[in-house]
Each structure stands twice: as C-alpha cells, then as structure tokens.
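What follows is subunit A.
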Amino acid sequence: MIDYRIDRGSGVPAYVQIVEQTERALRMGFLKVGDKLPTAKEVVAATAINPNTVLRAYRDMEQAGLVELRRGLGTFVTRSLARPGAQDDSPLRREVTDWVARARAEGLERADVLALVTAALDAHDNEHDNEHDSPAPGDRGRKKEDA
Partner candidate 1 sequence: MRGSLWLAWRQQRVAAGIGAATLVLAAAIAAYSRSGMLDALRSGLFDHCATGPLYCTRSDSGLPLLLDVEPLKYLGALNIALPVVIGVFWGAPLLGRDRELGTHRLVLAQGPSRGQWFASRFALAAATTAVLAGLLAGVFAWWWRPAADRSYGLFWYDDTALSGSGPRVVAAALFGLAAGTLLGLLTRRVLAAMGLTLLATGMTTLLLEWTHWSRLLVPPHTYVSAGDTPKAPMGEKWSTGDYGLITASGRHDSVFNCPYPSGTQLKECMTAHGYVARFYEANPAGDYWAFQWTDTAVLGGLAVLLTVVTVLLLRRRV
Partner candidate 2 sequence: MTGPDAPAALRATGLGFRYRRRGGWALRDCEFTVPVGRIAALVGRNGAGKSTLLHLAGGLLRAGSGELGVLGLAPGTAEARARVALLTQDKPLYPRFTVADTLLMGEKLNSSWDRTAAERIVHEGGIPLHARVGELSPGRRTRVALALALGKRPELLLLDEPLADLDPVARGEIMAELMAEAAERGTSIVLSSHVLPELEETCDWVLVLRDGHAELSEDAETLRESHAVLTGPADRADDLAAQHTVVQGRTAGRQLTALVRRRGPLRGDWHVARPRLEDILIGYLRTEEEPGRRDARERTEAAA
C-alpha cells in the first residue's frame, strides 16, 4: 500500500504528484507488481483532493502501462520500475553514498551536490538523446506544464 501526500504549495498539479509518488514507490520497491493501489475514495479521504484528480492520475498511469484497472476490484500495479541499481544494497547505491560522503567532506552544500548531479545528468542525457526512454507519465505532465 502507498500513502500519497499532496504538497499544495509546490505548484505541481496534484495528479502529477500522485504519478510521481507512485513511480518513486515503484522504483524504490515499496510497490511491486500485483499490488493494489488505494481506491480513489481512500486517497481522497486521506488527502482531501478532488476525486477526479486521483482518477486522472490513475488513468494516466494506466495509459503508460504502469497499472491496470480491474473493474470492481481496484487498480493494480502491472509493471515494476524497480531497477537493480536502485535497491538498497546495490553497488550503484553504495558508490553514490560514498560519493556524497566525500562531497560533503569537501564542504559542498546540499544545493551544490544536487546541482552537480543534475548537471551531470543533463550532460549525459543530451549526449545520448536518441537512446532516451519514452517519458514516464510524470515527466510528461511536467513537460506539458513547462511549455
């Protein structure tokens, strides 16, 4: 199960936040294939957002092939986003933990660390633009908004 938390001050539409939080849970392995997402009523009762927003987020994720709506049963995860590298005990995770520790030891602020990572990501993505995966629904929502 997943608990959604809607940040009203962020300016990010609530349905995008739901998609992002679902994806994050999938990546981190908190949600696995076959898991049931909370019903719209449960989400709405916990977050006090418009039920149509929840339904829209679920619809977006269904179109992206992440979840499946089984009539009368609920919404179920059909695809995992968990990558081997993102698990707690993976080598990548260990390396980045070490790297972060070094960066902090050299006096980098949190924002500096994030900026470094973002810059590296951007540079990498620009170089390999052609190989880029199809955007996840959350990214798509973001892009539309930035346009």
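Selection rule: all candidates are chains of the complex that A comes from, given by their letters.
One rule holds for everything that comes next: a residue touches a chain if its C-beta (ideal position, glycine included) is under 8 Å from a C-beta of that chain, and two chains touch if they have at least 3 such contacts; residues count from 1.
Quick caveat, the model's predicted, so the values are computed rather than measured.
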Of the listed candidates 1 or 2, the one touching subunit A in this complex: 2
Residues on subunit A engaged by candidate 2 in the complex (per definition of touch): 6, 8, 11, 14, 39-41, 44-54, 145
